[in-house]
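One structure below.
This part shows chain A:
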Amino acid sequence: MSSLTLYASDVVALARKDLRLELRARDTLPAMLLFVLSTLVVFHFALPTGTSADAAYGLLWIAIVFTALLGLARAWAPEREGGALDGLVLAPCDRSAIWLGKTLAVLVFLTAAELVALPAFALFFAPVDLVAVAGVVLASVGICTVGSLLAAMAAASRGREVILPLLFLPLAIPLIVGGVGAGISPQGASYLSFLALYDLVFAILAWATFEYVITE
Partner candidate 1 sequence: MSSRNNLPLLAFATAALLGIAVALALLVAPEDVDQGVSQRIFYFHVPIALTAYLCFGLGAWKALRLLWVGGERRDLESYTWIHQGTIFGALTLITGSIWAKASWGVWWSWGSNQLVLFLVLFLFYCAYFMLRFSVDEGARRERICAVYALFGVALIPVSFFAIRLASDFIHPTVFTREGPQMTGTMFGTFLVCWAAITLLAYVMYRIELVGKRTDANLRELREALS
Partner candidate 2 sequence: MSQGQYVALAYGVVLVFVLLWVVIIAAKLSRLERETGELADLARERSADG
């Protein structure tokens, strides 16, 4: 088995573990689904009548980002509560595989929430086109790659849940710009390429630096 396939199987195993844990515990995913739905409903009441679809679209992204934060806050909880993070660090797999596995798991949760959010948004507010969906997909990748690393940092802090949004929101701003732009701008494609650039730059950075974040 080449080292690449070994790496990939480590990643998949780690992600599968998280998904299976969630399937059994069912505490994070239902919360995310309900949260994103409730937020969209709240937006209806928060927006004055006659608000443009574009403004509503901006709020969709707020809903997505904060739902992601909800999921990310719990992302490392299984490792923290079980004391399993030390065990993972000692495991023979590459440390960055831990990050990638976690990112994939969070991405699955976020995608599930978006599968609820986007139809709901199209129903409540305005239709969503293909470019917009592509924007959601690309931005979600960015949210999860950066978010899972920041969540690991937050897990090391005494502030825990409070500090994660502070760390995450400035880094999320370019993603929101990209996502909203993809949805409402006629030059949506340039926003999509920007999102791809963000994903590339920060995925490489997160992949390279993760081991420094979790080793004691």
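With respect to how the candidates were assembled, all candidates are chains of the complex that A comes from, given by their letters.
One rule holds for everything that comes next: contacts are C-beta pairs under 8 Å (C-beta built on N, C-alpha and C of every residue); 3 or more make two chains touch, one makes a residue touch a chain; residues count from 1.
None of these values were measured; they are calculated from a predicted model.
Of the numbered candidates 1 or 2, 1 is the chain that chain A touches in this complex.
By the touch rule above, chain A contacts candidate 1 in their complex via residues 146, 149, 153, 156-159, 163, 166-167, 169-171, 173-174, 177-178, 180-181, 184-185, 187, 190-191, 194, 197-198, 201-202, 205, 209, 212-213, 215-216.
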